[in-house]
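If you scroll down you'll find the structure; I have some questions about it.
Every protein chain except one is present and positioned as in the full complex.
All chains are identified by letter, namely A, B and C, in their written order; residue positions are counted from 1 within each chain.
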Amino acid sequence: MNIGFVGLGIMGSAMAANLLKAGYQLTVWNRSPEKCEPLVASGAKAVTTPRQVAETSDIVCAMMATPQAVMAVRDGADGILAGMAPGKGYLDFSTIDLETSKETARLARERGALFLEAPVAGSRKPAEDATLTIMAAGDRALFDTALPVMEAMGKKILFLGEVGNAARMKLANNLIMGGMMASLAEGMALAARSGLDLSQLLEVLDSGAMSNPMFRLKGPAIAANAEFPPAFPLKHMQKDLRLALRLAEEVCQPLFVAATVNELYKGALASGLGDSDFAAVSRLVRG
Amino acid sequence: MNIGFVGLGIMGSAMAANLLKAGYQLTVWNRSPEKCEPLVASGAKAVTTPRQVAETSDIVCAMMATPQAVMAVRDGADGILAGMAPGKGYLDFSTIDLETSKETARLARERGALFLEAPVAGSRKPAEDATLTIMAAGDRALFDTALPVMEAMGKKILFLGEVGNAARMKLANNLIMGGMMASLAEGMALAARSGLDLSQLLEVLDSGAMSNPMFRLKGPAIAANAEFPPAFPLKHMQKDLRLALRLAEEVCQPLFVAATVNELYKGALASGLGDSDFAAVSRLVRG
Amino acid sequence: MNIGFVGLGIMGSAMAANLLKAGYQLTVWNRSPEKCEPLVASGAKAVTTPRQVAETSDIVCAMMATPQAVMAVRDGADGILAGMAPGKGYLDFSTIDLETSKETARLARERGALFLEAPVAGSRKPAEDATLTIMAAGDRALFDTALPVMEAMGKKILFLGEVGNAARMKLANNLIMGGMMASLAEGMALAARSGLDLSQLLEVLDSGAMSNPMFRLKGPAIAANAEFPPAFPLKHMQKDLRLALRLAEEVCQPLFVAATVNELYKGALASGLGDSDFAAVSRLVRG
Partner (left out) sequence: MNIGFVGLGIMGSAMAANLLKAGYQLTVWNRSPEKCEPLVASGAKAVTTPRQVAETSDIVCAMMATPQAVMAVRDGADGILAGMAPGKGYLDFSTIDLETSKETARLARERGALFLEAPVAGSRKPAEDATLTIMAAGDRALFDTALPVMEAMGKKILFLGEVGNAARMKLANNLIMGGMMASLAEGMALAARSGLDLSQLLEVLDSGAMSNPMFRLKGPAIAANAEFPPAFPLKHMQKDLRLALRLAEEVCQPLFVAATVNELYKGALASGLGDSDFAAVSRLVRG
């Protein structure tokens, strides 16, 4: 099976490298062509348009940062769609909105191709370690064919049904993440104002049923009330909460806690913390 | 060192058994004396009043369910205090309010004894496995002496400073726990109304940075919208949230999320879910 | 000055009648032509298309219930725009979204006409009594010309600047109204559960600084926990809160209370109260 990969940012590069390690023939493209070099050195073939990637591959993977970037590599004479044909598969790992994803599905199917939206959970390290969680939704036949390909990049691969479900699943996931972080921030703030040792609170949390990697990773910076380098920018978390609340309005689900959590992130955004890590919400809570 | 143990419920029995395993001489008392039998069979000595436990021990441990029970074994002619003397130590593992704990400290010290409040995090299984987290606050000298004793029952032993800090730490811990559970409940409700598969949401959560034992333990019952046998009753969680919010008012710390979470548990209480597990808050959210 | 009126529902009929009383020459159109009859009996002229209204009038007023209805009378060969010409004015009293309003402004100006969006505050009674509040935004020259026309229908006429500001003002107004009602509902619920007499609470409220017509009008039905005939349907209030919160997100204004109020109305909606009056939010609060 020939695989193509379009979009070689931090995530895409690591994922493509794992495809090479797994023995796949790989054709790659990136807007800045120098990002292709390490992969070419490991055996990949670089081409000059996304269309060429599609023409030479059975399955084309894309990993873009925004809906605009997804459309930029997808549409036009040099775009992925122009190279799609019956029997080929289009696998989009980008985390984007429902509408763009549905539009890609429609366009790919018009050309006889199959489509999966497949946003991932996990950042750089899991991408490098091939331990991502991949939430795939769309054409089941493509999921079955592409499963070994996805298994070369992730350790948990789920099929969620029709296109849109993966985007929805990611919103539910991030709603919980935003709430957990807000509760951690408030508990830490209460402990701080009560004169407790915040590193001890982190030890207590880590020794019991709530023990989780996120608290271990972000807790010390919250305890120090320090700067938060943006692993997952706060403005993106607030955007996901906003989208989750819109989904909740569509399905008529009251979410008192999430609505309050969203206002907290909005408050942090208004305080200029949008480009910090989402854990910086604790700076607003600490006051 | 002779150790005494008063209060042999589920937690106390398991903790006392671990003291025997560690080789300590153990004197025990329980209101229902038959609870002493398994321990006596393993080498403990049973006596007929809490006072006798104190008289024969260097360190007296107590593990009671309520402030009333703490006072019942502590006060009066047959109480622990009546058997305390200079040089002895009083170690109270009960999770109770600040005021009762401070009163015990005052009374123990009046008799020349040392005192630690030492609420634990963890339930039956960690008690049996000697993997409890013990939050100790009070007399540092007693902490140093009793450390090996506590290490026979827990894997994480913390000294938090003056009496009261352990109670405060437990409130901060439970505030975060209540918030995490509420966010899980809301995320699950959103997923359910959006037509997603809740067991897949649990898989996604468990495969990433939020992965934690509590979600693994409680998640399936929430997904099933089933009955929740009360491991930690909802009414106790609501009480802890109320106490945490009062502490927050004393130290002037706004807690928007926790205040909303508290109303959610109050709503669940008003719906008759007080005796269910605190995860039953999801039944209110699901509507 | 010849005036036209399109849309003779409860509000429009009353407003048009006041124009006749003020002595204006009036041309009217309504989808169901029988609504024109009372006005024709009082001296108005009925025509068969919105376009004819525009052709025979200096200023065309429209009062429609939804954006769809606005577009239906505005567009096409028989629409208002087809009859507009330089020097004429288009005055839209409908309460609709920002985008539709801006589009009407653009289209009217393309034909050389002037435009005002002019949503009103007040329902049937103030419409009949010519005591509406009219929030007008758009072309200042049309505002100055149309002021006597608007004064024939309302007692408070405000010019708010560019198109969009009237829609925004109405959202801010309704956000406050939704919050006042939610606070009334909660205060009444607290009083009820505390065994107080709710009619006495209403008396206290009405005797002091909070005294307002809305509490007087809606309070007794809340006290009785009775049915609420829909003067302003709850689903419309929830829609306005949603739009107000979206506006707040655009301008980065945290609104903790309004976000919580919105969830309360969403909860009422999920309980099947969408077609009741917005005061029915109290039924959800009462439990």
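Here is the rule we use: a residue touches a chain if its C-beta (ideal position, glycine included) is under 8 Å from a C-beta of that chain, and two chains touch if they have at least 3 such contacts.
The model shown is predicted, which means the values in this text are computed figures rather than measured ones.
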Selected residue (touches chain absent from view) among C:99, C:203 or C:275: C:203
Residue among C:40, C:85, C:141 or C:214 touching the omitted chain: C:214
Pick out the residues on chain B that sit against the missing chain. 242, 248-249, 252-256, 259-260, 262-264, 266-267, 269-270
Could I get the residues of chain C that touch the absent chain, sorted low to high? 121-122, 126, 133, 135, 155-156, 158, 160-161, 165, 168-169, 171-173, 175-180, 182-184, 186-191, 193-197, 200-201, 203-205, 207-214, 217, 244, 247-248, 251-258, 260-261, 263-264, 285, 287
Missing-partner contacts on chain A, residue numbers: 256, 260, 267, 270-271, 287
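We take it that only the chains that are shown with their structure count from here on.
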From the C-alpha centre of chain B to that of chain C, how far is it in Å? 57
Give the residues of chain B that touch two or more other chains, as numbers and ranges in rising order. 256, 260, 287
